[in-house]
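The structure follows.
Note that this complex is displayed minus one protein chain, with the remaining chains in position.
So that you can tell them apart, the chains are marked A and B in the order they are listed, and the count of residues begins at 1 in each.
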Amino acid sequence: MSTVLQDPRTIETPNYLNAEYGWKSWLFTKDHKRIAVLYIISITVMFFLGGIFAGLIRLELLTPQGDLVNSDTYNKFFTMHGIIMVFFFLIPSIPATLGNFFVPMMIGAKDLAFPRINLLSWYIYIIGALFALSAVVMGGVDTGWTFYTPFSSTFSNTFVITAACGVFVAGFSSILTGLNFIVTIHKMRAPGMTWGRLPLFVWANYATSLIQVLGTPVVAITLALVGLERAFHIGIFDPAIGGDPILFQHMFWFYSHPAVYIMILPGMGVMSELVTCFSRKGVFGYAFVAASSIGIAVIGFLVWGHHMFVTGMSMYASLYFSLLSFLVAVPSAIKIFNWTATMFRGSISYATPMLYAFGFIGLFTIGGLTGLFLATLAVDVHVTDTYFVVAHFHYVMVGGMVMAYMGGMHFWWPKITGRMYPEGWAKFSALLVFVGFNCTFFPQFIAGYLGQPRRYHAYAPEFQVYNVFSTAGATILGVGYIIPFIYFMWSLKYGPIAGNNPWKAKGLEWETTSPPPTYNFETTPIVTEEAYAYATPHKEEHGG
Amino acid sequence: MVLPWGGLPKTMQIPLFPESASTTADSVDYLYYYLTAVTVVMTTLIFAAVFIFAIKYRRRSEDEIPAPIHGSIRLEIAWSVIPFLIMLTFFWWGAQLFFANASPPADAMDVYAVGKQWMWKIQYPEGQREINELHVPVGRPVKVTLASEDVIHSFFIPAFRLKHDVVPGRYDTMWFNATKPGRYHLFCAEYCGTEHSGMVGWVTVMTEPDYENWLANGGAEGTMVQQGERLFGQYGCVTCHQLDQQGRGPMLRGVYGSRIQLNDGKTILADDAFIRESILNPNAKIVAGYKSDVMPSFQGQISEEGLLQLIVYIKSLAITKAPGTVAAPGTEGKQ
Partner (left out) sequence: MAEPHGAVAEHNPNLRHHFDSMEQQFDSATLGMWVFLLTEIMFFGGMFCAYMIYRSMYPAAFASTSQHMNPLWGATNTAVLIVSSLSMALAVRAAHLGQQKALQILLLITIFFGLCFLGVKAIEYHEHWVDNKVPLIGGHWDYSNTPEFPNQAQYARQAQILFCFYFFMTGFHAVHMIVGVGLMLTIFAMAHKGKFNSSYFTPVEISGLYWHFVDIVWIFLFPLLYLIGHTKNLI
């Protein structure tokens, strides 16, 4: 609910946006909020670029024949869609944008522990993105985002090293963000902000940071070895000269499985914030939700072999990985149950962020449960490398993570910009996204069980019906993402002034102005209550 | 299972499941139904809860503050343990089926499939060779030995609910027992480059009489044993590996399937992988009593298909024991 004052077109109270002007004040900033904005812009660009590739893929898949583009081009489309979406959108998204902006504020700090390293992480991200983009522009990569050897190390004729460099460099951006968060959360909490009072968004980012710091170096060295092998024909992964291609898969998935938890955990953190605010009630089972984030981070490192059940891995290793993959589902389930229980006897608002939260609960449930199909050994043998897997991970990544990101952006937009977005259009877009998403990806479960393999440019005719549905859905989904982009831009100039706390939410970030001042708080807050203490009388808004 | 639009062209049909044509397909499907049922139930429960709560507890006034509910350890334990126990049933059933599918029965017939960018080359012991076509009899276990000439591929037959990656540098095996005559898709399921989606074919399951007929129009080049024997001579193997006496190299009669003692004291089973390695990288394992660096490597000279033919030939060498002639002097004889 916005508190619209007498329609001033500009916000004149001093805040981080009007503190300084000029490109230098942005490109050399040390303010975590400005860096977050820089990241928002960058990942939005990469999202739409990845989305264009997705659109091209779905366009080609309207017909069973490969008639839109040739095979090599199609192979480049899905590779670049994957690389851009995974490494340049999903991995940085919430931590580098909403996390950067709000983790310091939520703990009552003036900034992250290392502001200059924060800025450096953005520059490193940009350099990585430039490598990836130059790979695209020079002609593309066609190895799949998974870079399996020996195809990527010996056979592919595309710009593998350039793309791998991009990912390698972007990895360091991720590591630095994680490092910054860990130190900040440990050392810079305001007085009274104990671990047990941290907002769950902070817990989620903390767990994510642990994974970023421990896992990313492994993929860095793996891709470095692929690059070296490609350049020098060493034989690390090429069996013709003594190497082991399955070693690559082990090393790659050792990072890339935890990476999917890097992608989803921050989204789960956003969910906790949304569900509590729009149920106006503290989360059910705070300790369990917090612990489940850490649990997912730890167990997530132990399950990578479930990507490799049909590679000829030892039967006993397969057993172990299958069992642990079921175990890692438990903490995720706990979260879903706890959020649902939070709504019980709450005061539910249908504001747009909450609509995205509803969508997340539903779609992540389906996505997570279909993960169990993949953890089940005998079923995985049939559905791995088919569209079933594609549907599964899009349900959790897009139906889960991107919905959480959209929900978070809508929730915190007024705080970041001081402006409200138009609620009617926002609700409409949320609906489009939900409908479009399900239309796009549900048919892919069926097509996958039927046997449609992944990464196929042309496919057997009996799969066509599902592909047509899927492409139709993708169009709706695309529109559902474009409309928010438009109205967010519009709101910057014409949106109503939001006021300090339009949602009447709990949390230190809402205790300060919208947009916040450069140093976040006039005085360091002292925390005396639990997180989400909605039942206590709402604090007076601080002036100015 | 096909929804009732069977008369339409394929591109307009809405099938839900592939045909079920192997002994394991139905079992996998039942497990899948079970998983789907639990998923539907869980999803419905969650959707319903969210839906009902969203309506029943919708915000009626701006100032309302609901009473806090901090949590319930009992509930947390319940909804952690119960789902995990249900998941253990998935795990157990899936693992059982997986193990059952892992080892081929002893009487399985052999077929050899070599994946190469971008085709499947199938060889039968009787000598037929096919590209992208696999013919098998109904009701008999078939063991496919998989090899790759270049990158990782994956041998996928949806109607059998089976696939296995084909990894270069080694052999993988997959077995099935087809239950229904018909023609079923064969797909490569591991991205392998430009024509990955063109690396498709057909598995034709035939009744026994039809299969015998088909076999009778055998391979023009002779059986795999004969082809292997030809290679054995062509590459000079017979010079050192004489058939009935020791030469510079170990005699190969009766070797396949036996346990061999190596010069470092270890014993190893002489299976397909051992023979392949001995041809491509002979110094990796030396039989006790023999010297290293005598046999040249044939890496890059013999194709994967050729290697399979040689292996089938060596396998065929009958076990006729003559005293003391099988293994190197002074070492344990094979078993």
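What we mean here is this: a contact is a pair of C-beta atoms (placed from the backbone, for glycine too) under 8 Å apart; a residue touches a chain by one contact, two chains touch by 3 or more.
Fair warning: this is a prediction, and the values are worked out from it, not measured in the lab.
Checked against the hidden chain, the listed residues A:Ala54, A:Val141 or A:Ile175 yield one contact partner: A:Ile175. In the complete assembly, the contact with the undisplayed chain comes from A:Ala113, out of A:Leu17, A:Ala113 or A:Ala404.
Only one residue in the set A:Val45, A:Met188 or A:Leu431 touches the chain that does not appear here, and it is A:Met188.
Interface residues of chain A with the unshown chain, by the touch rule above, are 109-115, 117, 175, 178-180, 182-184, 186-188, 191, 213-218, 220-222, 225, 228, 232, 234-236, 241-244, 247, 251, 519, 522-524, 526.
Operating definition for what follows: only the chains that are shown with their structure count from here on.
Per-chain CA centroids place chain A at a distance of 36 Å from chain B. Those residues of chain B that touch chain A in the complex are listed here as 9-18, 24, 27-28, 31-32, 35, 38-39, 42-43, 46-47, 49-50, 53-54, 57-60, 62, 64-72, 75-76, 79-80, 83-84, 87-88, 90-91, 93-99, 101-102, 117, 150-152, 154, 156, 158-159, 161-165, 167-170, 172, 185, 187-198, 200, 299-300.
The residues of chain A lying in touch with chain B in their complex are 1, 64, 66, 71-72, 75, 142, 144, 148, 150-151, 154-156, 239-240, 243-246, 279-282, 284-288, 309-312, 315, 318-319, 322-323, 326-327, 329-330, 333-334, 336-338, 340-341, 343-350, 358, 361-362, 365-366, 369-370, 372-373, 375-382, 384-386, 446, 449-451, 453-462, 464-465, 533-535.
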